[in-house]
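All protein chains of the complex are present and in place, except for one that has been dropped.
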Amino acid sequence: MSGITKRTLLALAASSALAFSAPAFAQDKEDIVIGGSIPLTGVFAFAGVAIEAGIQDYLKILNEQGGIDGRQVRLAYEDTGYQVDQSVAVFNKLTSQNENMHLYYGDSTAFSRTINPELIRRNAMIMAGASFASEINDPENFPYQFIAGPDYSEMFSILLEYIAKEKPGARIVTVNSDSEFGRDPIESTRARAAELGLEIVEEIITPPGAVDVSTEVLKLRRARPDYTLFHGYILAPLPEFMTQAKQLGLETKFMGTFWSMDSSIWADVGEVADGFMGVMPYRYYYDEEDAPMLDRIRQMRPEYQATGYMQGFLTAMLMTEAAKRTLAAGNELTAENLKASLNTIEDFDTGGIIGVPISVPGNTVPVGRIYQYDAADKRMEPVSDWISLQE
Amino acid sequence: MSDLLFFIEVSLAGLGSGALLSLTALAFVLIYKATRVINLAVGETLMMGGYFFFALAAGMSLPVWVAIPLAIAGGGLIGAIVERGIIRRMLGESPISVFMVTVGLGSVLVGLVEFIWGTDPRSLPDFMGSAPIFLGEVYVSRKIAISFVVAAVVIAIFLILFRYWRGGVALRATATDQAAAYSCGINVPGVFSLAWIIGCGTAAGAGMLLGQIGGIAPTMGAFGLSALVVVIVGGLDSVAGALIAGLFIGLVEAWTGTYLGGEYKLVFTFGILILMLMIRPYGLFGTTEIERL
Partner (left out) sequence: MRIATANETYLADEALLSTRTQWAWMGILALVLIAAPFVLNNYWLYLACLVAINVASATGLNILTGYTGLVSLGQGAFMAVGAYTVAWLEANVGTPFFVNLVAGGALAALVGVFVGIPSLRVKGLYLAIATIGASIILQFFFVNWSSVTGGSRGINVAPATFFGTQLTTYFQLYWLFVPIAALMVLGAANLFRTRVGRAFIAIRDRDISAEVLGIPLLRYKLLSFAISSFYAGVAGGMWAYFFRSVSPESFTIVESIFYLAAVIVGGMGSILGGVIGAAFMTLVPEILRFGVEIASPYVSNAATLLSPIRTVAFGGLIIAFLVLEPQGLAEIVQRIRRFFHLWPFKK
């Protein structure tokens, strides 16, 4: 048993379920399947592994309570290495092998965009994923997709709203990587900052994979911002930015978005990371405020779970809730019905995964909270209330 | 703060990162000089250097001053294995085939790193400190300054070795004429191995410096592409060319990055590359040897 982890067992269970499909499992009610193109390897593996765990754990909880309308829900997924053609290949493979696939988890913006016409054509499943691209927040063009959190533009809006409250008229520098991911919120941020009376004094773009940031830090020093907003990075080159800025005695506060907000990636960085802030749509594993779902998670997993876990967990929760509501209304599980049911979610209690009741009026859940890293505790601590963009 | 001061600071930062490019370019030059192979896996060897250091200093908690030479030796070992195992067997094949072999090698090295250490970016144990350096009013990042000094010293040592050391002279002789060198009693195959070992060791050293600045990741081999521009501009077989072109490209990158925006860096350096290939394909300091048609 030594070499066999739980994941392999689950994968084995899943694959054997595939191998002996329908006849062997001649049940009255067939399983509902969540398909998944999940990056277990490649540059995004750290997120993919956590996401998979989050989805599996929520499904376990759900299935213990009897699943959806008596039907069990299971995750059928494969690794993509975070490459679009692989993600599409996995999608095709899983849809060829699984009958009742009505929900799907995708791994990248490019995949979301590529598979979108196919989702519309099939009208059989709704999809959410690891991408928070603003582009997806468009119910007209992406009718059967959603984001279990705010999109990147909304994340920046939340950051800006916080800044406007803390320091009206603050000077801001944005630092984005020269990639689709990095460039996503640049334009909307410009507009939003102007509305809130904040001044963007410099927009720095770094080439993808840039290592040496000393010239960018010099730019930063000249701009003298109160806040520096990073987007399009996971970790590097943020620590080097912050180290050099500290050496130069810059008073700026550094902020990031969801994917750079996991506390475990900052743990190795040390003292420099202290004070790094950012927007986070979910609670952290170790949050002490009252939250039954977090208690449950801590019971299932005694060790820290990354932010990707919470994202996967909540995505599974919202997806299955949509399926539950569709079946309860006596409708078929088509994409159209599923999405309509998803949009009926209003003031929904996530069991504390998000600290306030949420609604899904369109394609996103535009809620978030500002957290700040405490290097001594190696934890992210909340510094604001939940900020909702819905009002 | 005055614009001039800012300009000087930016230029110094550019020279600093340019020194790293020079050091990496040196690995290309050494290997090309001896064996006429453009080793595209230099970038990946550089990455291996970073990971070796990580494994020794962070994994086995060896003291930094033990880990650094060991990591360089690790890079040299890769060079030795590749030269004896693959490149030697490819002697006489077209340069393109050998070039593609090194492309394949790069892919294998990346795969191995992902296999052993995973894909998450990691930070290296710090051995440079972080107190800032000020030259008068001008700020220089400490790590960049140290990298500059290290690169300068290493390149100076190489220049001296080529002039006075037997092995260096043997390498120059081999570069000029393999058959003549062989008949003078120079162990030409030995020179091949030596060049690969030293070249890959140098790349591994550059990888540790680079890893100190930006951490290590399986994708950091992309740095080798910028160094490739440097060797083409400087001349594939010129050590001095690698130094000067490295500093030049470093400056260009810093200026374009500062005054135009980070997205212009690559397009400018590769624009220079193409211009250079059109005007002076053998580089600023390289030996003229391209047959023109």
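The first chain written gets the first letter, and so on, giving A and B; residue counts start at 1 in each chain.
Just so we're on the same page, a contact is a pair of C-beta atoms (placed from the backbone, for glycine too) under 8 Å apart; a residue touches a chain by one contact, two chains touch by 3 or more.
Nothing here was measured: the structure is a model prediction, and the numbers come from that model.
Engineer: Pick out which of A:Asp69, A:Asp85, A:Asp295 or A:Asp349 touches the chain that's been left out of the picture.
Structural biologist: That would be A:Asp85, which touches the missing chain.
Engineer: Among B:Gly49, B:Gly106 or B:Pro121, which one touches the chain that has been omitted from the display?
Structural biologist: Looking across B:Gly49, B:Gly106 or B:Pro121, the contact with the absent chain belongs to B:Gly106.
Engineer: Of B:Ile213, B:Ile232 or B:Ile249, which residue touches the hidden chain?
Structural biologist: Only one listed residue reaches the unshown chain, and that is B:Ile232.
Engineer: From the list B:Phe127, B:Tyr182 or B:Phe270, which touches the chain that is not on show?
Structural biologist: B:Phe270
Engineer: Which chain B residues touch the hidden chain?
Structural biologist: Residues of chain B in contact with the hidden chain: 38, 86, 89-90, 93-97, 99-101, 103-112, 114-115, 118-119, 225, 228-229, 232, 263-264, 266-267, 270-271, 273-274, 277-278, 281, 290, 292-293.
Engineer: Take the complete complex as the reference. Which residues in chain A touch the chain that isn't displayed?
Structural biologist: Against the missing chain, chain A presents residues 3-5, 7-8, 11-12, 15, 40-42, 45, 49, 78-79, 81, 84-86, 88-89, 92-93, 95-97, 110, 113-114, 116-118, 121, 135, 178-180, 183.
In this text, only the chains that are shown with their structure count from here on.
Engineer: State, to the nearest whole Å, the distance from the C-alpha centre of chain A to the C-alpha centre of chain B.
Structural biologist: One centre to the other, that is 38 Å.
Engineer: Within their complex, state which residues of chain B touch chain A.
Structural biologist: Contacts found on chain B: 1, 6, 9-10, 13-14, 16-17, 20, 114, 118-123, 130-132, 139-142, 144, 210, 213-215, 217-220, 222-223, 254, 257-258, 261-263, 265-266.
Engineer: Which part of chain A faces chain B closely enough to touch in the complex?
Structural biologist: Those residues of chain A that touch chain B are 41-43, 45-46, 178, 204-207, 209-219, 221-222, 234-237, 239-240, 243-244, 247-248, 265, 268-269.
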